[in-house]
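Just dropping this structure here.
Just one protein chain is left out here, and the rest sit where they should.
Note that the chains are named A, B and C in the order they appear, and that numbering of residues resets to 1 at the start of each chain.
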Amino acid sequence: MPYILNTEKDTREMFGAIGISSLDDLYRHLPGSIRINKNLNLPSGLSEQELRNCLTALAAKNKTINKFNSFLGAGSYNHYIPAAINPIISRTEFLTAYTPYQAECSQGILQAIYEYQSYVCLLTGMDVSNASLFDGGSSLAESVLMSLRITKRNKIIISSSIHPEYKKTLYTYLSGFNFKVQEVNFESQGLTDINLLKAGLDDDTACVALQSPNFFGIIEMTEKISSLAKENGALTIQVTNPVSLAILKEPVRQGVDIVCGDGQALGGHLSFGGPSFGFIATKNEFLRQLPGRIVGKSTDKEGKPAYCLTMQAREQHIKREKATSNICSNQSLNAISAAVYLSLLGKEGLYNCALYSLNLTHYFYARLSEIKSIKLNFSKHFFNEFVWSVDNPKALMKKLYKKEIIAGLALDRFYPELKNGILSCCTEVKSKEQIDDFIEKLKTV
Amino acid sequence: MPYILNTEKDTREMFGAIGISSLDDLYRHLPGSIRINKNLNLPSGLSEQELRNCLTALAAKNKTINKFNSFLGAGSYNHYIPAAINPIISRTEFLTAYTPYQAECSQGILQAIYEYQSYVCLLTGMDVSNASLFDGGSSLAESVLMSLRITKRNKIIISSSIHPEYKKTLYTYLSGFNFKVQEVNFESQGLTDINLLKAGLDDDTACVALQSPNFFGIIEMTEKISSLAKENGALTIQVTNPVSLAILKEPVRQGVDIVCGDGQALGGHLSFGGPSFGFIATKNEFLRQLPGRIVGKSTDKEGKPAYCLTMQAREQHIKREKATSNICSNQSLNAISAAVYLSLLGKEGLYNCALYSLNLTHYFYARLSEIKSIKLNFSKHFFNEFVWSVDNPKALMKKLYKKEIIAGLALDRFYPELKNGILSCCTEVKSKEQIDDFIEKLKTV
Amino acid sequence: MDTRLIFDKNSSGRKTNYIKKPDIALKKANELLPQEVLRGDLNLPSLGELDVVRHYTNLSRLNFSVDTNFYPLGSCTMKYNPKINEELSALSGFLNIHPYQQEDSVQGALELIYNLEKILCEITGMSRFSFQASSGAQGELTGMLMVRKYHKLNKNKKRKVIVPDSSHGTNPATSSMCGYETLVVESSRDGLIDLDKLSKVLDNEVAAIMLTNPNTLGLFEENILAISEMVHKIGGLLYYDGANFNPLLGITNPALMGFDVIHLNLHKTFSTPHGCGGPGAGAVGVNSKLLDFLPCPIVDKKNDKFYFDYKIKHSIGKLRAFYGNFSVLVRAYAYLLRLGKEGLPRVAQNATLNANYIKAKLKNDYNTASDKPSMHEVVFSCMRQKEKGVSALDIAKRIIDYGMHPPTMYFPHIAKEALMVEPTETESKETLDYFID
Partner (left out) sequence: MDTRLIFDKNSSGRKTNYIKKPDIALKKANELLPQEVLRGDLNLPSLGELDVVRHYTNLSRLNFSVDTNFYPLGSCTMKYNPKINEELSALSGFLNIHPYQQEDSVQGALELIYNLEKILCEITGMSRFSFQASSGAQGELTGMLMVRKYHKLNKNKKRKVIVPDSSHGTNPATSSMCGYETLVVESSRDGLIDLDKLSKVLDNEVAAIMLTNPNTLGLFEENILAISEMVHKIGGLLYYDGANFNPLLGITNPALMGFDVIHLNLHKTFSTPHGCGGPGAGAVGVNSKLLDFLPCPIVDKKNDKFYFDYKIKHSIGKLRAFYGNFSVLVRAYAYLLRLGKEGLPRVAQNATLNANYIKAKLKNDYNTASDKPSMHEVVFSCMRQKEKGVSALDIAKRIIDYGMHPPTMYFPHIAKEALMVEPTETESKETLDYFID
């Protein structure tokens, strides 16, 4: 039997030590009526050789994104992943280790996570970050719950240009409570409608949550919104794309109180949407309400730096039903991977990654604007994706798909009012050639 | 510049310390006439992203063996490679370490190589093995040179059913000397012709070298040959396939003095023929003539086992022109990989690997024998490959190739006298289905 | 070893060119965007590839891990993570697919999810599974939100959730996140749920009880059928925290025990690696009562085509963007195919055998938290040692000296000076003997 080491001889000796005479004796105290007395209705185990064949065949049934000229983004970004990441995060002392509860056996994990947290703070300008959450969606939910705990108010305002699946996640997380939720629509330029938002703000509003660059790629007027929120004693939560922060103003300098989002863009694989990780960072004053694990730095007896899990009193192991969150396992390896990515790219590399993405996307936009039948109604202040419209986008996309082009995401899926809209994205992996080829094909289909 | 860490500031400081003012100053003492004073005529360096694209495209121009129903063997065997090997031999402490000259920094390497050597001894029954040679061909050459040193005789007898490329390698290695070489042909069954061999043996014969299973897959009568050799004071050298030793008699019990061969079959990739490794093992009495590195076991001050390079006095660092060989770097990582492979498969696994290969090959043979037009003239005592003949094999193989079948190796390439012969191989990765499909296609092309 | 932070290894000007400069005329950021949305300096370090590789490789060497050390951390099921699963989950066909690609281009991924669900249904007896949760705790949240919506839809007035005092901290925390009041029921002296005490807290306002079985003391809740009957009678549901399901694979299942909704930690029972604390996956299974409440989408099949089904009548919505930690699902699926119907019960039996062996060998030296037979783990109470001045912490440190990871300490809280040992089935008697000595 693979992965089981006890031999027959071992088993017999262990029976002797325990005082039993069969494996079944281990289960004597289970009520008979709940025992499964037949074989599971499953195939027999495969040899490793058969297993490899089987899953290789299954993988081959997927057509990878590299086989397409694809402009899909919408929360999952195809960035270049340096080769050095994988050998590092595949180090078995990271891969097969558990949560660093035992600090003496985990200094490497703890330092790596501490560095991850520091990177999040550098990018966002915030004081503190946790060790990671699950993904962008749950990081928004946890941020909102945090604001509700901090302000002890009962209403939240959400921009409708936040990733629709993040909003959906948030609403699920809130479904056990009776908070009031107001969704504020976007205006004609694709930005959160500040007038509607203003109207919604009141002294029971815990937070305003927005995304910037928003789901349409557009950079929101965060500073304006955060100052309105502040006037009403509400916190500002911003979902963001961490790569965009290489060129965009740090959230903290725009009055944001809690910043969150998905970390996939930082060297993570697409992998059909997961695993990635959620990040969350805030100001020192809100530290006690920050959910999840946090690694802190101190010094050991010899005065050398030492790292350990800190602020555990907020967590469920100790606080139980009064914990800031139920989160226990998070996405540590993905967070460490992001730290490695940022270390490899460094200051200049990440900047270029953002700048190239920005340029290619704007080049794409310019090329599209040559075509009469295409409408480009939203703001031009977008980062690495934007919305364009065309009559009957579904039919167009189908035709392009046959030519191995994925034009982007059809927006009717999430926004009936944008039923002609397509959201398209460029990162640094796209080339001028691919964009030009797309335009060519677009003109001829 | 990738992989160079000195910054401009560093460089300036280093200039100061050295007392130079430009990089070029480092080369002031080179004669001007030999300086390259222009750019190399090469492309500019690629980003990692471009490099990955470029080599991925190149790799895609190769059609891998898995895309064919292939029966190629002939010294490079497509065995199943357990997934656990790669993560182990990719451990950077193996991959990026050098020869374990410095024992304190290399106990892991030394122990792993010691275990490799022990495995070779277990398989072959010999007393001592070295730390590896380059491949099967050079291992035969080094074995023959060894026999010449040991016996101080001047003639060698070589079976013509040794892998033709190993023979060729041997002849190249001998080309600096004036030894007499006699090649003994195979008889009608594909075995070394013992009568010819007997006739060739004389008191100047240093060794008889044969391969078993030989190039045609046939198990040679090694015991008979070795006793003839012994009668004449010559040594017996046997090239072998290490996987076959799971079921075939240990060379040492067949009177063999030096056993050698290629280790690719032990969990190594095909990788277009290299890298694999050569193994060589012999009896204690010949230890001082064994070429290359050897790891020995001793105990340290605290009585714990410790490993180090041993018998270095035979080697070129010390002995220089009187060394047993010039070999320095060998194929350590491949040898360690083989040790890991053997550890994973273990006693039962390696036996099954050999047994399944044997069975599938004989099944294939039986199926082929159903077809009238196919001749099977050689001995039925083959391991995992055998020779079959057909009129105009090239035309047949071409037709099959179009159906993504590689029937085997056309033998005219190496043996004009076997111009209709095809050498075909099965390992445990072949299935009944693939063999049956091949027979089906063979009947219909 | 140079243990400075990576930031302290910064050397301005050092860099590696990973990405390609696009072949268009590059504009500066402020030519494309208004200056006021742009940031000033980006204070990331500048490093070379060797700096980074050496830094993190050396950090990794400071950790204990399953591949390097015996790691009997109780409640965490630190079993061996097969290497083939890593290889397969890294296949390009699994790694390089976008969640919004057309379904016909990701049929392999959908088939995998579909098949994995079918296998888990067979093992647990549940009707369907959702794979959106990224961890056990998020699985609990998923399940309990379904419970909540179920009660709401059925107009049941429910306010409370019961958890035993031995429960894992995530259980009460989850209950709070669902807006429930948490009631704790004390365990009896033998470490099991005290039925009398349970019946006292059970009333019509109880929405559900959350149970781990075997519980965190490693004991099987023998009265599970009685408990299930009691809870169901007041209209409550039973939630199964499957973190400890390993010793029961193929032996019994949560459906037979009467559970309505469960989660399984794929990163425990199904061997996906823990990765320093994630990514994992919490597969949430339900019986027919809760089918209509599953998060959306789920994967279905029609005319041999697999597709995402978003039409779930009373779906609680989504727990995350996209569909879940897909790469983790690949590993779990590979593991299940590899073990098959014969392998799974063997896993359970050997996990139980190993724990009981340790218990048998150490019970003369350490008090066990209960005299009941153990399942996959055993909890010792080091009170006897404590009296001699040796705490559980001291013992743990000594175990580290011997090159092994210590067991879980001071949990569960109801055992004093607890040391919680879960050897898992992938360790050998030989290793256990070394640990025991």
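Points to keep in mind about this one:
FYI, contacts are C-beta pairs under 8 Å (C-beta built on N, C-alpha and C of every residue); 3 or more make two chains touch, one makes a residue touch a chain.
Because the structure is predicted, anything quoted here is derived from the model rather than measured.
Remark: the absent chain touches shown chains A, B, C in the intact complex. Only one residue from B:T151, B:S226, B:N330 or B:N420 touches the chain missing from this view: B:N330. Considering B:E165, B:E183 or B:D437, the position touching the chain not shown turns out to be B:E165 (whole complex).
Listed for subunit A, the residues touching the missing chain in the whole complex are 2-5, 7-10, 45, 47-50, 82-84, 86-87, 92.
Residue positions on subunit C in contact with the hidden chain: 1-2, 9, 11, 14, 48-51, 53-54, 57-58, 61, 66-68, 80, 82-83, 403, 426-428, 430, 434, in rising order.
Operating definition for what follows: only the chains that are shown with their structure count from here on.
Note on interfaces B-C and A-C: more C-beta pairs are in contact across A-C. Centres computed as Cα averages put subunit B at a distance of 46 Å from subunit C. Spacing of subunit A relative to subunit C, judged by their CA centroids, is 19 angstrom. Shared interface positions of subunit A, i.e. residues touching 2 or more other chains, are given as 48, 52, 80, 82, 87, 90, 92, 428. Annotation for subunit C: residues touching 2 or more other chains are 14, 16-21, 49, 51, 53, 57, 82, 84, 86-88.
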